[in-house]
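Excluded from the complex is one protein chain; the other protein chains are retained at their positions.
Labels for the chains are A and B, by order of writing; each one numbers its residues from 1.
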Amino acid sequence: MPVEIKNLTHIYSQGSPFEFQALDDINITIEDGSFIGIIGHTGSGKSTLIQHLNGLLNPTSGTVIVDGMDIFAQKKSELIQLRHRIGLVFQYPEHQLFEETVHKDVAFGPKNQGLTEEEVDDRVRNSIKMVGLDYDEVKDKSPFELSGGQMRRVAIAGVLAMEPSVLILDEPTAGLDPRGRDEILAQIKTMHQKNKNTVILVSHSMEDIGKLVEKILVMNEGKIVYFDTPNRVFTEIETLEKIGLAVPEVTYLMRRLKKKYPEIREDIFTVEAAKNEILRVIRG
Amino acid sequence: MTMETEKKMIEVQNVRFVYPHNNEEENVIALDGVDFHINKGEFVGIIGHNGSGKSTLAKLFNAIIFPTQGDVWVNGFNTKDQEHLWDIRQTAGMVFQNPDNQLVATIVEDDVAFGPENLGVPPLEIRTRVDQALAIVEMQAYAHQKPHQLSGGQKQRIAIAGILAMEPECIIFDEPTAMLDPSGRREVMTTIRKLNQDKNMTVIHITHYMSEIIGADRIIVLDKGKIVMEGTPETIFKNVQALKKIGLDVPPMTELAYELRNEGINIRDNILSIDEMVEALCQ
Partner (left out) sequence: MLKDVTIGQFYPTGSIIHKLDPRTKILLTTAFVVILFFINNLWGYLAAFLLLGVIILMSKIPVGYILRGIKGLVLIILLTVILNLFMTPGAVIASFGPVNITLEGVKIAVFMALRLIFLVIGTSIMTLTTAPIDLTDGMEWCMKFIPFVRRFAHELAMMMSIALRFIPTLMEETDRIMKAQKARGANFETGNIISRAKNLIPILVPLFISAFRRADELATAMEARCYRGGENRTRMKQLIFARRDVVAFVVMFLMIAGFLATTIINIPLLFPL
């Protein structure tokens, strides 16, 4: 399900003294089955952009075309149908949990889709497993007696259970400890490889994004700065710094090492890759 | 009071803390036999995964909770001593994780004034303290703004100013950067370092971001309610395997040094920064 964003502009409180242009003529196409990272400092328009992708916000002008369908030209009921196929996991999604049991909460989405009870059960079971929790152990627990990291997973499972073709995650690891962060990112990666769905990951962490995605969308002041592979984006250190972003430490290191080893590659952003590249140039 | 205790800002003596549960078998032991002290003027980082007991420890410092066993001393006062409760809270200020849930007033400068107002400081002096505190965190321009209009990093700086206005000797930061974006994190860390270096404030910084405590005087690593490591950043971070095993990160340069050493490259194992790495590789 390709997602095409066309001339998308969004202005908050237009005509009031608080008028704020959050998106300025955005044009991109997200290919079916791709893994995209969106990066940009707070207020760059990331959140506004992703809320247009499933019609939670209406554009001031421009549109989003999903699977050949202009989502803002649809009737309310069709828009709701469409939302079933574009899953959006908000920041701190555990704050949306409300049911008495984990099972019921995860079932909320699929039930809204009008699935049969068996289908719902299947989906719930699968998605809870997918986020790395033991279904039988947690299904009857109240979501509120779980740890912070577990609540986060249950909330993500609640969106996964809708089996969206496009999954958008807004900073899914915010506030987690390093282990919780690594586990959730690993699960997202596994799920993407298995289901071949489109994944859009919004993150502040260049390290995380660099490890996972195929293409990075860099945003600043409502505009697209780059939409390219990590290798290309991370070598633009000056521009990234100018818009308040930083590249992973190892990328800075490679640049520094260039003085001594002119043949060293600069498009490196993981410790693993840095190790291999350093070994290559040192050992010759 | 001996010379020894005068140097100590905080002393934790064999502390055990249990969160009681209706069913006694399910009691949660958050801290078990924790024993250490923090000297005046020190910058100490405390790390550990969620549930390792870090936040419990922070609350003990501020007399919000009290040890089940053992004692916590703040500036020579036992936190169990109700008589000195307000002295303790004034001496050891605390900044929390969620920037939204610690600002009380609807206007920035009123919020900074909240602490000194509670202490009964005369109005004119509060004014001076508020202005000074806002200057230290570089937020004077926002004195008349509403907190909800500020960014996360700015809100945390206001929270810090609110503590500074109480004129503490020590500030405990309980994951103050966890909910911030990278630029907010930078702002807050710059402020914290400034307080320690320029104002000689004792800083206890609890965090998940290892880069924030590379420059600390000392790091304490907690796991399952116990101190598992304690020492300078150089001596702590080189234990790459051990830290990863308890679910923690190491700074990327330390990890790279560790990986390169495993491949037989002869460099130091206690590299923390890019500078050190460049130096090691370019000799």
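Definition applied: a contact is a pair of C-beta atoms (placed from the backbone, for glycine too) under 8 Å apart; a residue touches a chain by one contact, two chains touch by 3 or more.
This one's a predicted model, so the numbers in the text were calculated from it and none came from an experiment.
A.B. asks: Among B:I29, B:A105 or B:V228, choose the residue that contacts the chain missing from this document, as touch is defined above.
C.D. replies: B:A105
A.B. asks: Using the touch definition from the top, which of B:V34, B:V72 or B:V121 touches the missing chain?
C.D. replies: Touches the omitted chain: B:V121.
A.B. asks: Of the residues A:P93, A:G180, A:G210 or A:P230, which one touches the chain left out of the display?
C.D. replies: With A:P93, A:G180, A:G210 or A:P230 as choices, the missing chain is touched by A:P93.
A.B. asks: Footprint of the hidden chain on subunit A, which residues?
C.D. replies: Residues 51, 54, 56, 76, 80, 83-84, 87-88, 90, 93, 95-98, 108-109, 112-113, 144, 158-159, 162 of subunit A touch the chain absent from view.
A.B. asks: If you put the missing chain back, which residues of subunit B would it touch?
C.D. replies: Interface residues of subunit B facing the absent chain: 59, 62, 64, 86, 89-90, 93-94, 96, 98, 100-107, 109-110, 113-123, 126-127, 130, 146-148, 162-163, 166.
Quick note on the criterion: only the chains that are shown with their structure count from here on.
A.B. asks: Go ahead and note the Å separation of the Cα centroids belonging to subunit A and subunit B.
C.D. replies: Taking the mean C-alpha position of each chain, the two centres sit 31 Å apart.
A.B. asks: Tell me, which parts of subunit A touch subunit B in their complex?
C.D. replies: The touching residues are 41-43, 147-149, 174-180, 204, 207, 244-246, 248-250, 252-253, 256-257, 259-260, 271-272, 274-275, 278-279, 282.
A.B. asks: Going by the contact rule set out above, which residues of subunit B touch subunit A in the complex?
C.D. replies: Going through subunit B, the ones touching subunit A are 49-51, 97, 151-152, 178-179, 181-184, 208, 211, 247-249, 251-253, 255-256, 259-260, 263, 265, 274, 277-278, 281-282.
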